[in-house]
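Structure first, commentary second.
A single protein chain has been removed from this complex, and every other one stays in its place.
What follows is subunit A.
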Amino acid sequence: MDHRPQAWGRPRDDIYGAYDASYLHSNGPKQATQAPIVTGTSVIALKFKDGVVIAADNLASYGSLARFTDVKRLRNFAGTSVIGFGGDVSDMQYLDRHLEDLAIDEAYDTPEPSDATAQGHLNAANLHKYLRNLMYSRRNDFNPLWNQILIAGLDSESKPYLASVDLRGTTFTAPSLATGFGAALATPIMRRYAETDEEASKLSREEAVDVIRECMKVLFYRDARSMDKYSLAVVTKDGVEISETEQLEKQSWAFADRIKGYGTQTV
């Protein structure tokens, strides 16, 4: 019996034949991430009069398997901004640690207590620019962080700020933004309420939260990688409020029995 550590956990040669280790040292080029593994689906966000509402469900899928059902995909940055992550969950966790380091460094430089208007801190616009540079430089290394990210908060003039950055370093801003499936399903709904910044500046907080909840419901109906438990955050100049235990209410599946061709029905 081979007791060397190299052989630990491997099938015994005397029973299964020589171990095929060829996959361990392929001669091909180095390969970085080719596809995300454990993924989060849509993140949606909408600006309103005094800030931004952002939401994402608490599911991390392994392919089509609903693998982890308590994953928090909204992150509070320094009490001033919220970052929502879609895409690969391990890359999200890497970014989370990275941003925590950044926030700690910032806190050492400016030790005063922080709220969203506290000057001298990185605001959402600064953070967006930083993440943009980070994501773009990673894609230039052909080793992207496989995420779509929404950054919600306030800019240097304390106006609501919402922007996105993705694994290619593409960025844009809009009164409402959504990643993943939400880009197709939630964006049209949100645009009915806030197509322009001017319209968004007339929305109240309650209205904006209602729109977001409605969008989360539509996403749960139509997105097979979604879940009915979600997180919802509101960023205003008073700071960040994150609720990580939201539950979709007043669902109506009446339309469902008219859907044919996906399940086990034979009709």
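We take it that contacts are C-beta pairs under 8 Å (C-beta built on N, C-alpha and C of every residue); 3 or more make two chains touch, one makes a residue touch a chain; residues count from 1.
Please note the rule applied: contacts and distances are computed from a predicted model.
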Chain not displayed: protein name in its UniProt record ("Proteasome subunit alpha type", "Protein Abitram", "Probable ubiquitin-conjugating enzyme E2 C isoform X1" or "SCO1/SenC-domain-containing protein"): "Proteasome subunit alpha type"
Option from A:D14, A:D101, A:D141 or A:E157 whose C-beta touches the chain left out: A:E157
Hidden-chain contact residue, picked from the options A:K129, A:R191, A:R205 or A:K229: A:K129
Options A:D109, A:D141, A:E198 or A:D257, residue touching the unrepresented chain: A:D109
For subunit A, residues in touch with the removed chain: 109-110, 117, 119-120, 122, 125-126, 129-130, 133, 156-158
